[in-house]
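Sharing a structure here in structure tokens format.
A single protein chain has been removed from this complex, and every other one stays in its place.
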Amino acid sequence: MSYSNKVKDLYVNQLKDIKSAGIYKEERFIHSSQAADIEVEFPRGSDLKNVINMCANNYLGLSSHPEVLKAAHEGLDTRGYGMSSVRFICGTQDIHRELENKVTEFLGTEDTILFPSCMDANAGVFEALLTSEDIMISDRLVHASIIDGMRLCSAEHDTFKHSNMEHLEQKLQLHADKRIKMVITDGVFSMDGDLAKLDEMVKLCQKYDALLFVDDSHSSGFIGKTGRGTHEHCGVMGKIDIITTTFGKALGGASGGCVSGRKEIVEMCRQKARPYLFSNTISPVVVAGVLKVFEILSQSTERRDKLENNTNFWRKGLSDAGFVLKEGNSPIVPVMLFNAKLSQDFSKDLFNLGIYAIGFFFPVVPNGQARIRTQISAGHEMHHLEKALDAFIKVGKKYGILGLTKQEIIDKYGL
Amino acid sequence: MYTDFRRHLQSELNKIEEAGLYKKERIIGSPQAAEIELTDGSRVLNFCANNYLGLSNSPGLIKAAKEALDTHGYGMSSVRFICGTSDLHKELEEKISEFFGTEDTILYAACFDANGGLFEPLLTSEDAIISDVLNHASIIDGVRLCKARRYRYENADMEDLESRLAAAQEQRFRIIVTDGVFSMDGNVAPLDKILALAEKYRAMVMVDESHSAGVVGKTGRGITELFNARAKVEIITGTLGKAFGGAIGGFTTGKKEIIDMLRQRSRPYLFSNSIPPLVAAAGIRMIDMMTETNDLQDRLHHNTSYFVNRMSELGFDIKPTQSAICAVMLYDARLAQELAARLLDEGIYVIGFYYPVVPKDEARIRVQLSAAHEQEHLDKAIKAFEKIGKELKVIQ
Partner (left out) sequence: MEDIKDLVLNYVINEYQEDEDDEITYDTPLISSGFVDSFSMVSLKVFLEKKFNISIPDEEATPEAFDSVNKIVDLVNGYLEKK
């Protein structure tokens, strides 16, 4: 080994830079189940603090739902703990196929293939389907895992301005000569909470003979009247060629993802997608939990309806109080602060008031667009939201930003 | 919009099938164990799982997982740096560091992700990665995502490695990357020689212990134990999806600053949930079990040498192995498939591997031993190999 001081110093200095730029990520240790009320140790070694969680992807409040826990217990009893193998050797149980069928039915697609995570689904899907004769045209704000997937694929790639249909059309015209054109977007964009214009995108894809790919990780289970996702909301169910999504957010939140869509596309992924071929699939206990999640969701829309009501209350409350919000239709409600340091200070003050919400800043969001991203859950009761709102208003007053416009906040705190 | 593409995919799929490479999945209706139940109701002995220590259905791990379900719920619904870190994650990271004698550890959703997200945060186009040609697909993908200059050397070939190292002296940093155990042959990387070359040519060393952690070395600490090189490599990656319980999850363990950098910059870590708390809890229990007693490792080592010796005595051509992987060489692809199919009729589940998974004309059956195999399981498998081997004239 030759871990010289030269190597070590390089990393030490880079870490120092990250810290002095104020973008060092520190983890907070949660000692309880994921829920509206959680017990947090932060900083490490300090006493546990009870806080209201406003930043989980636990949209439907199912991460520690008693029925899901019960199903996981039973899954451990009947299916054991691990598979110790990949799918095509000896790592496939009947419940894996059952879950694939369940997802297909829920999303209204032709077939589904499970992956260890949606990150892996996105990382593997493009290379399995496309070659250098093809083109991937992606929205500029798609998730990092899609970008990694595209980087691993030899097809050409191009991007279009966020949700800008004219720009997308220009790009479809520009690349008209390519064998296969695939348009790639998130269903709900994770940092802004806005929805892709899937109805318009379907039309454009039909006009220019392109495939449409949607990552619905931040929508499956709650967007659309019955929670099927962005395609349901936009009235284009059955018209999306490829949907990827995760079980790691609303759908129980443990782990796992999938590619769902056209039959041959799924079949090709089973033969060629590297993270599928070379990694264990979702463990049986997690599968058992997700199966229960789908059962709960197909029984009633109560949870997504509650989530919608909670979101409306929260959005209106913040807006009435005079915060600048990103417009949107999802339970992701970004409170815009623009200045990176302000977003961190704001988050810290909220934490002291018992509210857990994280500030995001460049490079996670564009420069000068720092924000607190709040995420609403069906697990939130009115008293949680009221307490959180009080805290936001208190901190907002402290920094004197209530009622200010974007420009006024920028004038006050800089970018 | 989909019609042309459908036609294209169908023809591609036909090609895969015609080449005999179409992967079909066998569906299991029971927990993973030495004996499993297929959906047609038949029971077979499993000799193709990575269930080396037999922990996939371990009551101890299941108990730990259940307790964590009760105390920490089912999912975290978040990534580590937002609100997806539980105290169990931290505890497991510390346990893994202790187990390997390293400075710090970072968990990933899978070892595929650990390897996929390892290189890009650490190395740039000024650096060099020198990688064994037989390294796992996930290492290859990780290297593809990194801008560092790539060098490949023939499997465990130290002369070739040395020439690549010499060629890479212009680069700022160099790292030698190798699997601990190569999954198709079962041979271990010659770590002592690799370390000597690393010293001579000022390179770091990364070992993927996925098939060796829990398996290789007297107490299952992997190839760093086998070569008496504990804490001498900079980076170890490994999986919780094989010997260590078999559910899911991976890790990178090694130098403190490296792990710290990965926590800040490694994309699969930043953009994907970690393992669920129940898997972390079972991982903690697993390491405790392996520290309390060496029974499982001992049994695995016994089973492996018993099986390899008996098979060699019968006249089978076995690749030299220092792991729990025993490659029974058939060379001919059709013969390997035939033998595997006939063994399944005898209640023995093994898989034939052939080109392009292994080199042309090197078809084989890969047998994977487990501490869960009882003496009678081994004897039954050996007997079946003997019977079918004679019928197919593989042995006299």
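Order as written gives the chain letters A and B; numbering starts at 1 within each chain.
One rule holds in what follows: a residue touches a chain if its C-beta (ideal position, glycine included) is under 8 Å from a C-beta of that chain, and two chains touch if they have at least 3 such contacts.
Predicted model only: the values in this text are computed from it and were never measured.
Trainee: Looking at A:His157, A:His218, A:Arg303 or A:His380, which makes contact with the chain not pictured?
Mentor: That would be A:His157, which touches the missing chain.
Trainee: Which residue, A:Ala123, A:Ile147 or A:Ile409, contacts the hidden chain when the whole complex is considered?
Mentor: Result: among the candidates, A:Ile147 touches the missing chain.
Trainee: Just name the one of B:Ser125, B:Gln169, B:Thr291 or B:Gln375 that touches the chain not displayed here.
Mentor: Only one of B:Ser125, B:Gln169, B:Thr291 or B:Gln375 touches the chain omitted from view, namely B:Ser125.
Trainee: Taking the full complex into account, what residues of chain A touch the chain not shown?
Mentor: Chain A touches the missing chain through residues 140, 147, 150-151, 157-159, 161-162, 164, 362-363, 366-368.
Here, only the chains that are shown with their structure count from here on.
Trainee: Provide the C-alpha centroid distance between chain A and chain B, rounded to the nearest whole angstrom.
Mentor: About 29 Å separates the centre of chain A from that of chain B.
Trainee: Okay, in this complex, where on chain A does chain B touch?
Mentor: Residues of chain A touching chain B: 1-4, 6-8, 10-12, 14-15, 18, 24-35, 38, 41, 53, 55-59, 62-65, 68-69, 72-73, 76-85, 87-94, 96-97, 116-120, 123, 129, 143-145, 148, 151-152, 180, 205-206, 209-212, 241, 246-250, 252-255, 262, 264-265, 267-268, 270-271, 274-275, 277-280, 282-286, 289, 356, 358.
Trainee: Considering the complex alone, what residue numbers of chain B touch chain A?
Mentor: The contact residues of chain B facing chain A are 1-2, 4-6, 8-10, 12-13, 16, 21-33, 36, 39, 46, 48-52, 55-58, 61-62, 65-66, 69-78, 80-87, 89-90, 109-113, 116, 122, 136-138, 141, 144-145, 173, 195, 198-199, 201-205, 232-234, 241-243, 245-248, 255, 257-258, 260-261, 263-264, 267-268, 270-273, 275-276, 278-279, 282, 349, 351.
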